[in-house]
Structure formats: C-alpha cells, structure tokens
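The other protein chains are all here in position, but one chain of the complex has been omitted.
Here the chain labels run A, B and C in written order, and each chain numbers its own residues starting at 1.
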Amino acid sequence: MTNEEIKTYITAHTPEATYDEAGEWLTILIESNHLKPLAAVLRGQPMQLDFLFCLTCIDYKTHLTMVYHLTSTSNRNINIVLKANVNIGDPIIETVSDLWRTAEFLEREVFEMFGVDFLHHPDLRRLILEEDFKGFPLRKDFEDPINMIKL
Amino acid sequence: MYTETEIIKDTTNLGPDGELVVNMGPQHPATHGVLHLVVTLNGETIKKIEPHLGYIHRSIEKMCESLTYRQFIYVTSRMDYLSSHINNTACALLIEKGMQIEVPERAKVVRTILNELTRIASHELWIGAMAMDLGAFTPFFYAFREREMITDIMEDTCGARLTMNYIVPGGLMYDIHPDFQTKVKAFVKQFKEKVTEYEDLVTGNVIFQSRTKGVGVLTTEDAISYGCTGPVARASGVSCDIRKIAPYDAYDRVEFDEVIETAGDSFSRYMVRVKEMNQSIRIIEQLIDNIPEGDFVGKTKNVLKLAKGEFYQRVETARGELGVYIVSEGATTPYRIKFRSPGFSNLSVLDHIAKGSKIGDLMATMGTLDLVIPDIDR
Amino acid sequence: MLSLESITKTTQDWLFTKFNPQIALTLECVFVILLAITLFALLGLVLVLLERKVAARIQIRLGPNRVGPGGIFQTAADTLKLIMKEGLTPDTADKFLFNLAPFVVMMVAMLLLAPIAFAKNFQIWDINIGVLYISSVSSLSVIGILMAGWASNNKYSLLGAMRSGAQIVSYELSAGFAVLTIVVLTGSLQISEIVAAQQNGWWLFKGHIPVVIAFVLYIIAVTAETNRAPFDLAEAESELTAGFHTEYSGMKFALFFLAEYINIFIVCAIGATLFLGGWMPLHIGSWEAFNHIMDYIPSSIWFMGKTFFLIFVIMWFRWTFPRLRVDQLLNLEWKYLLPISLFNLLLVTVIAIMGWYF
Partner (left out) sequence: MGAISLIALLVAAIAFSAGGILVGKILVKGSCNPQKGQVYECGIPTTTSPWHQFNVGYYLFALLFLIFDVELVFMYPWAVVVKKVGIVALIEIIVFIFILFMGFLYAHKKGALKWN
C-alpha cells in the first residue's frame, strides 16, 4: 500500500483525519474522540497494523499529544504514526489496550508520567512511581528542585 | 509487630482459596536487579504476577531533555547496560539521520562488529545467568570465560568494559586499537571451539530440557499483541529482526540468517539466542578482514542541532527492538525523547505466560525473557 | 600394627581395670562426646572446603586459596565469621520452635553416627538392627526442617519446608528399598555383619545388576534426602531465596549448614558400608598376593576413601545439573524410582533365594 492508498482508505472511514508527510513515515492526526474507531480500523483488515511498537505522549505546554507508532508484521514496509491531541487540563482518551495488549503497560506509564486518563483501561494503576508521588514527571512544568539536572 | 490475634485477623485479607501473596524482589536472587514481582500463589501454582517497577528509574527521558545531542548519548549507555554499544549506535544513527551526516565506511563496519560483539557478550551473560536461575552454577563460568575476551577487546578499543560510550554522531570517538583485528579473530576462533562446551552442559541436559520445554509458551498472536521483539518474539515465530527489516550501518552488506523458532517456549527462546550468537560470529567473520581504511569519524559541526520535526530510529539490541523517538524544536537539546525499550514490552507478557505454572517455571520463563531492569525502568 | 581397633581396645581395658565399671562407662561416654564433637567440627571444615574446591575445579577457577596454604583454613575463617554474626529471630516467629529446629537437625545428624563402622571394630554401637535404626532416625530430619520452615513465619521458608517435607518422605522409600536389597542378600540388619558378608567381595560387584540398580537408586534417593542439587528444592535459592533457613543467621544458620554436610557424610558412609564393603579392603577372588597387599592399607583409610568418593560423586552432581521442578521431582520418585525399587527388590529376592551371587 502506498501512502496515497492509505490516505484514501482512511479518509473513507474517518473523514476528520488530517495527514502530515514531512517525516519519515506517514503521520495521521486526529482528535482524541475519533482515535479509538480509527485505531480499530487500522488494526483490522486490510491494513492489519497489528504491531504497536511505540506509544508515548508529548507535552506541548498548550496540549498533550498521544503518539502511536504502528506497523504490520505481515507487511513490514507499512509504518504509520497516529497522533491525537489531548486537552492538557482534563486529559482523557480512550484506551487502545484491547487492540494491542502492549498498550496496557505503556498506557500505565503514560498515565503516571503525564497524567493522561485512559478510559476503559483494565488496570490503570501506577507502575513505576510510588503511590504518594506528586506531579507528572515528564510534563514540561514539572520541577524537582533537589534531584533534577539543570544545564 | 504482630500479636497472635492480629495474625488471625490478617488471614481475612486472603483470597477465598487461601492464596499466598509473595513478594519476589526487589532483593531476590532470581530477578537480576531490582524488579519487584508480587506473586499470588496457590500452593506452588502461580495465580497472578504483578510487576512493580521503578526501583532504578532515573528518568533518563527527562534528563535527556536538558542534555545536548552530543551529551545525551552517554546517558543511554546506562539503559540496557549489556547492549550499551547498540544503544549508543541507535542515538548516533538518529542524529546522523536527522542532520544528514555522512558516516565513513570504516566507522560503519567497526560499529557493526562492535554491535555483534556486544550481542554475543550479552547472550553469554544471559546463558550463564539463566542457567543459574535453573540451579546450574557451572555454565556461568564457562560463559564468562568467552565474555571476558570480549570485554578485553572492548577495553582496548573503548577504554571501558561495560558502558562504552565509544560511538559519537558521525562515526567513532577514536580509531580502533592496532590489535583489534587479531584479538577479534582470536576470539572468534576460541568461541567456535568452546561453544560446544556449554551446549553439552546446558542444551543437551535432560533436566534443563524438561525444565524449559513447554514452559512459558508465548503464542505468535500474543507475541505480536504484546509488542514483544527480539529473541522472545522470534522464538514465537515472529520475524522482527530490525537488522533485516531496516538495515543500518553495514548490515545491508553482510549475509546472516534471522533465527526463527516456532514453539514459543522457554527452550526455543534459549535456542534462538544460542543460534543468534553463531550468526553474530558469521557477521564478524565477514567484516573483520574487510575493515576499510579511511577516516573513523565524519565531518560534523561542533554544536549539533536537529531540524524541527520528529525522528525515529530503530535498532536491534540483544533484547529486541530499541526505538529512539525524538521530537525536535530546532534547539540544541531534544524537546521530547522517548526510548522504546524492548524489555518493557517483554516484561508485560510475563503475567500472561507464567500464569498457571509453578514457581520453578517462573524462573525459567523470567530467565529466558532476558530482562535487564535498567532497560525497563530507564 | 597400630590400628584404631587396638587403640580403643587398650583404652577400654585400661579404663575398666583402673576404675569401677560405672565411672569407666561415664568416662567412655565423655570420650565419645568429645570424639563426636571433634568429628563434627572436622568434617564440617573438610567437607565445606572440599565442596568449594570441587566446585572451583569444575568451574575452571581456583577456589579459596588465600587463607592458609591452598586455602585450607578458609572454612575455619568462615566459621569464625558465622560465630561472630548476630543470630536474629523474627518478631513474628514462633520463637520456641524457631530456636529448637537447629538442635533437632543436629541431634538427628549426631544420632546417625552411632551405628557407623568407621574402621574394623571401631563403632560406637553395633546395634543389631543397625539398618533399621538408620532408616528410622534419618527420617526424623524432616521434622527439623519443617519446624524451621514453619516457625520462621516466612513465606519462602514455609514453601521450602513444605517442598522438602514432600521430597524427603518420598525419597525415603527408594532409599529404604535400596537398603532392603542388601538386607535380603545379607540376611542381617547389623552393620558389622553386613560388612563381614563382603569379605570376599563388595556387594556392588558380587550382587549382579540388581545391586547396581539398587546402588544407583540409593545415590539418587540420598541426594534428594539430603536436599542436594539437583534436588535442592527446599532451599532453591533462585526461587525461594534460601528456602527453609531464610530467616536463620549466625550460628543457627551454621548448624543447618553443618548438619547438611554431616548428613551427606553419613549417607555416603552408609552407602559405602552397604554397597562398597565399608572398611573391608578390596579383595579379588583367589589373588592371594593382591589381597594381602590390600590388607596392609588400614581399614579406616578404606572406609574414608570410599565415603569420600561417594561424597565427591554427590558434589559432582551438584555442580553439573540444573535443579528439577517440584512436580518433576515427585514424579521421578513416584512414577519411576518407586516401581523400579519394588521390582528390583523382587529380583534381588530371587537372586538371594537361588544363591545366584558370588
């Protein structure tokens, strides 16, 4: 599948998606409420992007952006980056852990590091930080006066 | 502490079947580091495993946001310390890709050789440690005999034995040691002679086979769904070798096979790693006599600046796919950096494949997942 | 010729002529106590050092070599260290049982010394049911382990104790049946008679294949009974940290440690007695000259040589094999070793009745 074909296929399902081809791989931008249906489309036939190899979040100060790197084990040439903006004041997004089980742990990491709340996550608890830790360490506004390196 | 009545009261928070909740780790001989598993047991049978991470979390990702592109590479050696060369290579490759730096052929070949040596060293350590988890102490020393030769080569070349920091954007920090080629050849010779020894000691051992065959079976679908990579996924029949999918450095010009087993149990994970070491030797043999002359580092600016945008680089470490994802705002430091560590995904599968097995099986399963805790925690 | 036999005999005669019988007996008891303690201490030191040297040899390294020539005082230094350690008792433990357990383990190990023939006529008590005595006393050791594991109030200890309970009692059977084969052939339970029966050849050689099978079964069973790798599930350190003695430190731990090695010595000594002729020198049929030369080697050396050979074999196991899993371990006993033992016993009976042995 070429990028153009992918774009037409996705637009057919999700007209709201916008595209960015500046990077190495095709990037799909989407609003957070449309993420889950689109993810399900990508996961299913004929795209079969069954391998979520990176899930992370970026803090742009004004908003958070969830980033999903997807590829297919049957066709390793297809790589797609899925991005969804999340409101920073009230970060809620639907979980994708039922589509890709690996997201279960990765979302837990994002949950404690960025404070993003994943709806319908089976087990959304802290994985790395201790229970009484305050703040979200990977957000840009996080300051730890004692332990942080400042150059 | 407890009085007798308290102990009786305490039994109320047990499960209906009188399950036993046992903490394995952070100070446990088999977790190889500070991994904390909360294991729910029914007799000897495991009901649930819950990993608690973070005992060695240094927030490398946050740290890198305030380090320049030249500096942050050295931090990455501390992630998966057994593949520190490969971690460094990933970062260097990403910066080279982002800035279109030409890397001299010599550097590419040397990087490839060092990466493969690192892979062998890592697998050697793993064989020893895993055999120790299963109660056999001796293979550890046999594996370390060869690993020691590699660390000696590393020491000559990089000045360090564990956290090498030898690879810089554009090539290598220094030229290789004059004895590099002879030493590597001597290692290859010895390895080929001695590798049969621990195959005799471990692979053919009846007890070892009965402990690992059919234990911790990971199906192909689960391996894909859980995002497993490296030997763990390849033992389940998933083709995921980044060296084949997206070749970097000199991997596109060497011949080697991607080792794939289909059983998905602990024994096939073991076999994948053993065979992979032989493939690494094959790669080294092809390259060691053909190290091109020339510069060891390309022309780079003193201050590196990545253009605004996003960059992703994947490499194959000894544990699987390491991804480095950088979001750049055009400054001298990355805006956001994310390391997709292979161990994190491989750990997430532990509960799934060890559930229902015995405590002894947990050691075999955990051992063959080859978890390096700093890599998981970052 | 100066032998242990003559020394004991002279001492006894001297004691009984000098003092009245009661005092003489008391003094003899004191000698036995002192000798037993010395033997324990010496065996502990020697066996631990031997283990470390054997391990080092197998693992292509040198082993202890700093304390004393060739590291021979290493274990003495280790013992000193263990004495200097603080012995802790967990607050939540059952303190009485916790402190009692090492004593029980030690007592069992010590009691097993009684019927062992260390040399010709050098035996503390030549009890007429020697073999039965050994079987019964050795099965007591599991009580000490269960006590230690349960009293610690530690989950690893409990699991370890449970495992070793199931394991020791299971392998007790195979060991028992293996011992029984020799009893069938000898027709006596007395150790001295069993040794005497091997005057013209050791049972391992003259008993045909069934005795060889019994010997193999015996070695496997006692390896499991003494909690040695590959059957060291009770203290499987990669699974249960230190198993039943996780909570023990200092001297109490040292006692467990020592008892383990003494038990190895004892089971190997019994194995040597039953299958390899005990202190009996190697005699081959009608080779008079050869037999005569063999007789010149003192009987205590024969005994120790055979025992230490078996100890070496058991150590060799430990450093070569991975550990079994607990269900595999019990399967091995109940599905393979036990039926084989039963069948083997019948085979030996046939041989004994038919007189098909040398």
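Quick note on the criterion: a residue touches a chain if its C-beta (ideal position, glycine included) is under 8 Å from a C-beta of that chain, and two chains touch if they have at least 3 such contacts.
Note that the structure is a prediction, hence the values are computed from the model and not measured.
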Among the chains presented, those that the missing one touches: B, C
Candidates C:173, C:196, C:216 or C:294 - the one touching the absent chain: C:173
Candidate in contact with the missing chain, chosen from C:119, C:147 or C:189: C:189
For subunit B, the residues touching the chain missing from this view: 1-2, 7, 10-11, 13-14, 18, 20-28, 36, 42-45, 358
Subunit C residues that touch the omitted chain in the full complex: 25, 28-30, 32-33, 36-37, 40-41, 82-93, 102-103, 106-107, 109-111, 113-114, 124-125, 129, 131-132, 135, 139, 150, 152-158, 162-163, 165-166, 169-170, 172-173, 176-177, 180, 183-184, 187-189, 241, 246-247, 250-252, 254-255, 327, 330-331, 334-335, 338-339, 342, 345-346, 349-350, 352-353
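In this section, only the chains that are shown with their structure count from here on.
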Whole-Å gap separating subunit A and subunit B, where each centre is the average of the chain's CA atoms: 25
Whole-Å separation of chain centres (CA-atom averages), subunit A against subunit C: 63
Contacting residues of subunit B [partner subunit C, same complex]: 1-2, 7, 20, 22, 28-30, 41, 44, 131-138, 140-142, 145, 201-202, 205, 207-208, 210-211, 358-363
Touching residues on subunit C, where the partner in the complex is subunit B: 55, 58-61, 91-92, 155-156, 159, 163, 229-230, 232-233, 236-241, 319-328
Subunit A-touching residues of subunit B, taken from the complex the two chains share: 51-54, 57, 59, 61-63, 66-68, 222, 224-229, 238-240, 245, 309-312, 314, 321, 323, 325, 327, 335-336, 338, 340, 344-345, 347-348, 352, 377
